[in-house]
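Note that one protein chain is taken out, while the other chains of the complex remain in position.
The letters A and B name the chains in turn, as written, and every chain counts its residues from 1.
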Amino acid sequence: MYGEWLERVRQQGPLVHNITNYVAMQFAANTLLAAGASPVMAHAAEEVEEMAALAGALVLNIGTLEPAWVEAMVIAQASAAHHGVPVVLDPVGVGATRYRTEVATRLLATHPPLVVRGNAAEVSVLAGGAGVVRGVDAASGGLPVAEAGALARRLSGVVAATGPVDIVTDGHKTARIENGDPWLSRVTATGCSLSALVGAFVAVAHREEGENGDTLMAVTAALVCFEVAAEQARGAARGPGTFHPALLDALFHLNPADVDAAARVSWI
Amino acid sequence: MYGEWLERVRQQGPLVHNITNYVAMQFAANTLLAAGASPVMAHAAEEVEEMAALAGALVLNIGTLEPAWVEAMVIAQASAAHHGVPVVLDPVGVGATRYRTEVATRLLATHPPLVVRGNAAEVSVLAGGAGVVRGVDAASGGLPVAEAGALARRLSGVVAATGPVDIVTDGHKTARIENGDPWLSRVTATGCSLSALVGAFVAVAHREEGENGDTLMAVTAALVCFEVAAEQARGAARGPGTFHPALLDALFHLNPADVDAAARVSWI
Partner (left out) sequence: MYGEWLERVRQQGPLVHNITNYVAMQFAANTLLAAGASPVMAHAAEEVEEMAALAGALVLNIGTLEPAWVEAMVIAQASAAHHGVPVVLDPVGVGATRYRTEVATRLLATHPPLVVRGNAAEVSVLAGGAGVVRGVDAASGGLPVAEAGALARRLSGVVAATGPVDIVTDGHKTARIENGDPWLSRVTATGCSLSALVGAFVAVAHREEGENGDTLMAVTAALVCFEVAAEQARGAARGPGTFHPALLDALFHLNPADVDAAARVSWI
C-alpha cells in the first residue's frame, strides 16, 4: 500500500530538480539517491527554466534565501507549470522573518505548488497568511488539521505538516502518521530531505497518472517510508551522528512489505 | 565546572544565528543540535537584521566570503549590537588573501565581536593587524598568548586560539587546554563547528547574566566539552570519516561529570 510507492520510485528513478538550502543539499541529494531517485541541484536563473522542464518534480526550499535564488525559484516554478511538472514547496522558517513570509507567500501565489511540506508551525503560518485563523485543532491533539486542510483546498493540492505526529491532507481526506524517531529532530535537514523525497514520490504519481495522480497517497507514502527507515536506523545508530548515515542505509535497503507492516497511519 | 555549562545549553536550547561558510554549514548545524542548541542559517541582507535580533548569539565565519555575505554580516552585527546579542567571529584564513584580511579587520572595527575563535596563526594575524608585534610566545610553548591577550583587551572580550594546545583569554586570565584529538584536524569544519558551539555557550552566559556574564568560562567550557567529546569519539571511530559522526554522538551523550574528570585545563 505505502511500500509499493517506494518500489515505483526505484523502478522509475525520477529526476528531481531541487532549489534548496545550503545546509540540506548534500543530505537531500543522498536521500534521493538512497531511494533510487536522481537528484539535480541548479539555481542559476540562466538554467532553471530548462532544468525544471527536464525534471519529474521540482522541489523549492527557502531555508537559506536570497533574492537571486528567489527569482530562480519563480522562473523554475513557471517552467514547471508550463511543462506539467509537479512542484513541492518547503517553507522553512516562514514566519520567522518578514522576508521569508513574503517569499513563501509569493511562491504560493502565481503558480501554486501541488504540495507543501513543512512542520506544524510553518503550515499554520502559511495557512494563516491566507486569511485562515491560526491556532491548532485541539481535538486532533494539537495538529494543524484545519489550517492544513484549508491550505490544501486553496492549492487544489496536498499539505503535509510533520512533527512527532504528521498529517497529510488534500482538504477532504487526512492521514495521520505516527511513525518516525525523535532523533530526526536532532539531525539537521531531515525535514528538507523528506521534502526532496516527497518530490520523487509525487513525480511517480504524476508521470503515471498525470494531474489525476494520487498525490495524497504519494505524499503519505513518502512520509511513511522515510519514517519507517528512521525507526530501523535507530537500532543501527549510537546517537544523532551515526543516525544520519544509518537512515540512508535503511532507506536504501527498505523492504516495501516491512513499510506496510510498520506503518502507523490512520485516515480521518 | 565546565560540564555544567553544557547542561545549561541543553536546558535553555539557545537559538544561534550563523552566517558561516558553505563547507561548515551542515556540520555546524549538527554540532549545535547534538549539544541541545537550535541552529539557524540566514545570510540575506533582507532578513539578517531580524534574525540576529531573535538569536541568543550570532556567529560570523568568513570561510567562504563574498561581498553580499559581508554586507549581511555587517548588518547582522549592528543588529546584534543594538539588541545586546553577543557575537562570535571566526576569522577563517585571515592573512591568506588581502580580501580576508580586509573583511576581518572591518568586522573587528565598527561593532567588535565579544569573542574571536581561530587557530593560532589566524589569531596572531588578527592581533598583528591591530599593531601588535607578531610572533609566538616561546615561554608558552609557541602559543600566541601575548597576541590573543592584546586582542582580547582591545575587544573587551575573549579570544580563543585553538590547536594541539588551546588558549582562551580575556587579556587578564588565560586558560590553557590540552584536550582534543589529532583527527580533529583531519575532518573539515571542526574549527567552524566549534565556533558555532561557542556561540551556544556564550548565549547562555549572556542570557543569564547579561554583559557581566562569564564569557571567559563559557568559551573555555565550550572548547573543553567539544574536545572531550572528540576524545570519546576516537574510540568509536576507525578513521576521520567515522570520527565525524562519532563526534556528534559523543557530544549528544556527553556526561557533564565526565567532562570535568577529563578536562586538562591550567589557568595562567
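In the analysis below, a contact is a pair of C-beta atoms (placed from the backbone, for glycine too) under 8 Å apart; a residue touches a chain by one contact, two chains touch by 3 or more.
All figures in this text were calculated on a predicted structure; none of them were measured in a lab.
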Subject >> Residue of A:A42, A:A121 or A:V165 touching the missing chain in the full complex >> reply: A:A42
Subject >> Contact residue for the chain not shown (choose from A:V9, A:A34 or A:L65) >> reply: A:A34
**OP:** Just name the one of B:M1, B:A96 or B:A109 that touches the chain not displayed here.
**Re:** B:A96
Subject >> Missing-chain contacts mapped onto chain B >> reply: 21-24, 26-27, 63-67, 93, 96-100, 185-189, 237-242, 244-245
Subject >> Residues in chain A touching the chain absent from view >> reply: 22, 25-26, 29-30, 33-34, 39-44, 46-47, 50-51, 54, 68, 236, 244-253
